[in-house]
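Read the structure below first, then the notes.
Heads up, one of the protein chains got dropped from this complex, but the rest are sitting where they should.
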Amino acid sequence: MEGLGEVATWEMDMAGWHLVFNATTIMMTLVIVALLLLFGWQAARKRAPVPNLFQVVGELFVVTFWGLTRDALDEKLAKKYFPLICSLFMFLVLSNWIGIIPWMEEPTKDLNTTLGLGIMGFFIAHFCGIQAKGLKAYVKQYFEPMFFMMPLNVIGEIAKVVSISFRLYGNIMGGSIIILVVTYLVYGLLLPPFLNAFFGLFVGTVQAFVFTMLTLVYISVQVR
Amino acid sequence: MDMSGADFVRGMALLGAGIAMGLGAIGPGVGEGYAAGKACEAVGRKPEEAGLLTRTMLVGQAVSESTGIYSLVVALLLMFVVK
Partner (left out) sequence: MTWENFEMIRAGAVLGAGFSVGFAAIGAAVGEGYAAGKASQTLAYRPELSGDVLKTMLVGQAVAETAGIFGLVIAMLLLFTPNAAQPTIAAWAFLGAGLAMGLSAIGCGIGAGLPAGSACLGIGRQPSASAQLTTLMLIGAGVAQSTAIYGFLIALLLLFKKLPDVVSMPGICALVGAGLAMGFGAIGPGIGEGIAAENAVYQVARNPENGTLLTRTMLVGQAVAESTGIYSLVIALLLILGT
């Protein structure tokens, strides 16, 4: 309980900058990437008519998110951005679930991870917008409906990045702190498994889905 | 308790951060919930348009959330910039 809010860090000085890395986040992100690579290799290894377990799960992800992406974007763009959307969801859902394993921590518990993903979505969406509409029409939309609305429109775009990343970060961090505090107060009796099921599995899945959907929606808003 | 002027300013900034975020969260919460409720109603009437309706709901909620984001930014500024 006393150690709440402290993180393990690696610090180093490089080219005049003092850099601080969150060690747990980096390690856990690498673990998740390794697990996903393993999963992808297992799922695509045989491509049998009678699928094995990994192939079934993989097909479930692909079919669900292909439908959602095609609904939101047109066929050509959907083909281009579907891998991003599907892998983003798989990464986030695994990140949010891994906290239920003892000694493992969610990488999404760190604002750096979610803010990084949010900024990535921001740049992709605006790149798509410029590509689809041309630079002139893209700039012009910031001066709608009146020219003096420009600052508000720009702030609104930046607010999207803040909202999408703080939502995921706050949910996962809040959940893990609740589990910690309740476990401390009841000495680990009875309650923590239910809290883990609610905050780890249920909230984790919903928030991963919302993050993915919002990234998709931001791209589709820019394209139209 | 002896208190300097700088302490007082810092304390008021922290209290202000709490009040800014707390009151600022009321409006967006109700508004976004209203949007979600109406979207559910529309999906109930026209289930075949669910994708479009969900996207419209998310865009509307993102806009109505911006005042909540302003509160968050102001609260963070009050906490980390005002000394």
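Going by the order they are written in, the chains are A and B; count residues from 1 in each one.
The rule is simple: a residue touches a chain if its C-beta (ideal position, glycine included) is under 8 Å from a C-beta of that chain, and two chains touch if they have at least 3 such contacts.
The structure displayed is predicted, hence computed values, not measured ones.
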item: Residues belonging to chain B that touch the chain removed from view; value: 1, 3, 7-8, 10-19, 21-41, 43-45, 47, 50, 53-54, 57-58, 61-62, 65, 68-69, 71-72, 75-76, 79
item: Residues from chain A at the interface with the omitted partner, ascending; value: 1-2, 4-5, 163, 166-167, 169-171, 173-174, 177-178, 181-182, 184-185, 203, 206-207, 209-210, 213-214
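The criterion applied here is as follows: only the chains that are shown with their structure count from here on.
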item: Touching residues on chain A, where the partner in the complex is chain B; value: 68, 71-72, 155-156, 159-160, 162-163, 166, 213-214, 217, 220-221
item: For the chain B and chain A complex, residues of the former touching the latter; value: 51-52, 54-55, 58-59, 62-63, 65-66, 68-70, 72-73
